[in-house]
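First the structure, then my questions, so here it is.
Missing here is one protein chain; the remaining ones are kept as they sit in the complex.
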Amino acid sequence: MTDLSAVRAALKSQRIETPSWAYGNSGTRFKVFRQEGVPRDPYEKLDDAAQVHAATGVAPVVALHIPWDRVDDYAALRAYAEDRGLTLGAINSNVFQDDDYKLGSVTNPDPAVRRKALGHLLDCVDIMDATGSRDLKLWFSDGTNYPGQDDIAARQDRLAEALEAVYRRLGDDQRMLLEYKLFEPAFYTTDVPDWGTSYAHCLKLGPKAQVVVDTGHHAPGTNIEFIVAFLLREAKLGGFDFNSRFYADDDLMVGAADPFQLFRIMHEVVRGGGLRPETGVAFMLDQCHNIEAKIPAIIRSVMNVQEATAKALLVDADALAAAQSAGDVLEANAVLMDAYNTDVRPLLASVREELGLHPDPMAAYRASGWQQQITTGRVGGEQAGWGA
Amino acid sequence: MTDLSAVRAALKSQRIETPSWAYGNSGTRFKVFRQEGVPRDPYEKLDDAAQVHAATGVAPVVALHIPWDRVDDYAALRAYAEDRGLTLGAINSNVFQDDDYKLGSVTNPDPAVRRKALGHLLDCVDIMDATGSRDLKLWFSDGTNYPGQDDIAARQDRLAEALEAVYRRLGDDQRMLLEYKLFEPAFYTTDVPDWGTSYAHCLKLGPKAQVVVDTGHHAPGTNIEFIVAFLLREAKLGGFDFNSRFYADDDLMVGAADPFQLFRIMHEVVRGGGLRPETGVAFMLDQCHNIEAKIPAIIRSVMNVQEATAKALLVDADALAAAQSAGDVLEANAVLMDAYNTDVRPLLASVREELGLHPDPMAAYRASGWQQQITTGRVGGEQAGWGA
Amino acid sequence: MTDLSAVRAALKSQRIETPSWAYGNSGTRFKVFRQEGVPRDPYEKLDDAAQVHAATGVAPVVALHIPWDRVDDYAALRAYAEDRGLTLGAINSNVFQDDDYKLGSVTNPDPAVRRKALGHLLDCVDIMDATGSRDLKLWFSDGTNYPGQDDIAARQDRLAEALEAVYRRLGDDQRMLLEYKLFEPAFYTTDVPDWGTSYAHCLKLGPKAQVVVDTGHHAPGTNIEFIVAFLLREAKLGGFDFNSRFYADDDLMVGAADPFQLFRIMHEVVRGGGLRPETGVAFMLDQCHNIEAKIPAIIRSVMNVQEATAKALLVDADALAAAQSAGDVLEANAVLMDAYNTDVRPLLASVREELGLHPDPMAAYRASGWQQQITTGRVGGEQAGWGA
Partner (left out) sequence: MTDLSAVRAALKSQRIETPSWAYGNSGTRFKVFRQEGVPRDPYEKLDDAAQVHAATGVAPVVALHIPWDRVDDYAALRAYAEDRGLTLGAINSNVFQDDDYKLGSVTNPDPAVRRKALGHLLDCVDIMDATGSRDLKLWFSDGTNYPGQDDIAARQDRLAEALEAVYRRLGDDQRMLLEYKLFEPAFYTTDVPDWGTSYAHCLKLGPKAQVVVDTGHHAPGTNIEFIVAFLLREAKLGGFDFNSRFYADDDLMVGAADPFQLFRIMHEVVRGGGLRPETGVAFMLDQCHNIEAKIPAIIRSVMNVQEATAKALLVDADALAAAQSAGDVLEANAVLMDAYNTDVRPLLASVREELGLHPDPMAAYRASGWQQQITTGRVGGEQAGWGA
């Protein structure tokens, strides 16, 4: 039997980190559609994030992206966040948007470019010191487009060298999360294409280096929950970049494309102890709201993670274990599906009410008037986006 | 036995159409890297295309993209092209870059947007009249990102209505080529996602509507040469948008990712009579040279198509048919592979010399001094790209 | 607002066809695991199917596979079925298991093999006359393993010729359902690889030829509900072969791998009118229960189809249409998800009770004692499987 009070407690303590860039504009290579009311600077992004947290109660952490969120005074930014009940989360480095990085950053054949890229990564750790961030999230777009373009193994050597230098710079309470991605923007090889590559590097670096799983970064057919279970067993799961996809790295709202997969992932997280704060698994969103309203989309995404988590918590672990060890395929599957098929929205509504929140975050946001406020108030200036 | 003089004749008469936009800048959603010497307007694009034709002798046709190649006087543009030994090819419509098109163009739920999109398509036919172009190439980015976002069947109704209106506007010698694409920029549904959808619409429209096969627009594992063979058998293959891909719509140089697939495609083209000019199959490139030098990349791409064509022409059709009808699997495969494994570069070099060309187009281009000329000459102004 | 009495009525009238072969043994190329109590002949398969219908109330139709279900007297088999409240459904032809079919059946380069295959197909129509079956389901394993092995276009000619001959033989109330499949057992080309190919042939044949969608027969990333919507709009959707898959044609229980996809498919069915009996859409299962108990797995599968159907029926069509035409992406998605997230098990339980059934079909079956009866009773003899 599932202990409902433990379920409620777990749902109350889960923290979901939202990304500053999801509040800004984004798009595809074909077009970035602008939306009304989009923030013009990191402070306004934090204002929006505060609304998400106000509506959901579980999203107090905001990840930054450097240089998109570059400010003169990170201590001031941190104070601004804290004034709004927020903390600053992972620092996401960007070594893919300068012209120098056309053929790679830390794996570039040109040592000068490599030095520049490494310098940026080290700067990001400086920023972490100022923001109080725990995690440095490293995603490298590095790779090649054509067979022969560069030496695959040599690029691994260069990558290892840069990672080692960054690792040494980390403080005692800081971590390095190494993301992997199958492809895009590189189209032939990617230097960290899969979890195995990330894992192998993290293993050599040490305990402060961990793998981050972006749910949109896999080859078709990849069983993501297997990877989650494997990394948790190895104590190498640093966290998630949640989003969903039908085809490639679509960066849709998490849970929108395959809610059952999200549930299976959260089931492995629960099973492997990853919900316990001490394991340090970060539940981050990394999404692009190209055509839908951004703040409501982020609220919906937070709710989708919560619903998947609630269902995973409702799995009757004893019944499941019993069916599994008896080799009863249909019964074991049925135990899992019973939790998945449960409508957990009433449970989450009541958890929210216990937290003093509106039971329906979407309605709470609509009622807040914030959307009208930013639509009318944020005129002029340069809307935030991936470019800046 | 293969008739080598017929092979040479076929190679001399093949025409490969290059796209104006490949001479401009392009990139991914992450970054567009600028290159030196990139053209600033359609005239300079034609100058570059003339270099490709000068080096290869088989690329006299240049496709335009509206509005990226919008000019005040299309007759003047046509004359400019003809002065350089070029003709203007397919007019590519663009109904994806205005803010109005966020939720679709001809399939948009808003009738005003649909009217605007249709107006653009009809304008493109006007332009065809002026440029003497035979083909209107229609690619629709229309689709949805989220389940439920719009009504799939209703969007087909809207699509059919727009296609019908454009079809009626076509002149006697004009065609409509309907492209399909699995995904991107739409991530849940695409309104023309596969050849079957395009074929079904073209069938209803009539003989001037044909399917265009972009080699990068299929689901993983799709057998493209089957589609080519099927459409040729149905007289519904209008042409190709050639490029190559490892993952999604990577738009790499054709032949760079899977030269054997390109050969198999050309084998079906030859088998189905598609090389004969009267079948009207257009051999177009549609590529993005994000990190490599553009003009040389296009020359290489033209050469890759030629090499695949040459190998396909070398297939011993009688021996192949004999092995096939005998059910000799290994021998039939060996006949095909024998052609594929042949190094056709000497053959193509001699064909070029017979045409009065340098045997090596890459060397010819290097020797021309054009690259230095544009690098130093094209300073200032706005480089051409997808945005304009 | 959704009309709940209409939902209940629709759920009561839906009919799900179970396949005779799912009651027998099946497996992979690596191993067929035998299970206790498996039927030894078509009569015992019908006995098992009767149990599924007894437990669910919506599965009175049983599809046959010839020659696996070959009997001397089909009228007697029909009477046997009717005595148990069953009717005989689609006749599934088999032209892939004789040694002659190594290189294909109706598309074989050898005309003698083609004649033999066509003869079998015509025999199947004779059987339909005797069993009262409406549908001839045609799946061809025909294809090639190696490039060059056979002529792709010529095989289409042969296929068209065979289909035409079968079509002419059909009675007024008989249909031909043409299945497509991406690959397996052929590994290079398949002669009917996608819906477009099936559709094109059916269109030429006439109204009695329709496409059947096997949910496991697509390339990765294919949007199946788009195909369903498209075919319904064209009145060319003959029915489904339901199953589920994570990778290829896994033939798992329908709804087990991606229940959200199944819901989306059923949403398009409801939207396109496909639930109305007069449209003739057949809801068939085509599954392999390699490791799980077969009868309970089929009951579970029937329930999964019912649950997806119930959720699809609960979609608030008016609210959805309003949000769609307003271009409100998030709201439209939310309307759809609201139905999906509903726990429809209580609704289905009450529908079953109204039909005089046990609210829980799995419990009903367990309580029936049938599994013990067949386990102890069916000893000796040759268990049914794909081979016979």
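A, B and C label the chains in the order they appear, each numbered from 1.
The definition used in the following text is that a residue touches a chain if its C-beta (ideal position, glycine included) is under 8 Å from a C-beta of that chain, and two chains touch if they have at least 3 such contacts.
Owing to the predicted nature of the structure, the values given are computational and were not obtained by experimental measurement.
Asks: For the chain not shown, which residue from B:23, B:68, B:195 or B:246 touches it across the whole complex?
Replies: B:246
Asks: From the list A:10, A:103 or A:212, pick the residue that touches the absent chain.
Replies: A:103
Asks: Which residue among A:135, A:150 or A:307 touches the omitted chain?
Replies: A:150
Asks: Touching residues of subunit C against the unshown chain: what are they?
Replies: On the subunit C side, contact with the omitted chain comes from 26-31, 33-34, 96-97, 99, 101-103, 141, 145-147, 182-185, 187-188, 220, 245-248, 250, 252-253, 256-257, 290-292, 386.
Asks: Given the full complex, what residues of subunit B touch the hidden partner chain?
Replies: Those residues of subunit B that touch the unshown chain are 220-221, 223, 246-247, 256, 258-261, 291-293, 296-297, 300, 307, 329-330, 333-334, 340-343, 345, 362.
Asks: Tell me which stretches of subunit A touch the chain missing from the display.
Replies: Per the touch rule, subunit A residues meeting the hidden chain are 103, 109-110, 145-153, 156-157, 182-183, 188-190, 193-197, 199-200, 203, 218-223, 225-226, 229-230, 232-234, 260, 264, 268, 271-272, 320-321, 323-327, 329-330, 332-337.
In this section, only the chains that are shown with their structure count from here on.
Asks: Interface overlap for subunit A and subunit B, more than half of numbers shared or less than half: same or different?
Replies: Answer same: the two copies use largely identical residue numbers here.
Asks: So the centre of each chain is just the mean of its C-alpha atoms; given that, what is the distance between subunit B and subunit C in Å?
Replies: So the centroids are 39 Å from each other.
Asks: Could you give the separation in Å between the centres of subunit A and subunit B, each centre being the mean of its C-alpha atoms?
Replies: Centres of subunit A and subunit B (C-alpha means) sit 38 Å apart.
Asks: Counting only residues that touch at least two other chains, what does the list for subunit B look like?
Replies: 103, 145-147, 182-183, 188, 220
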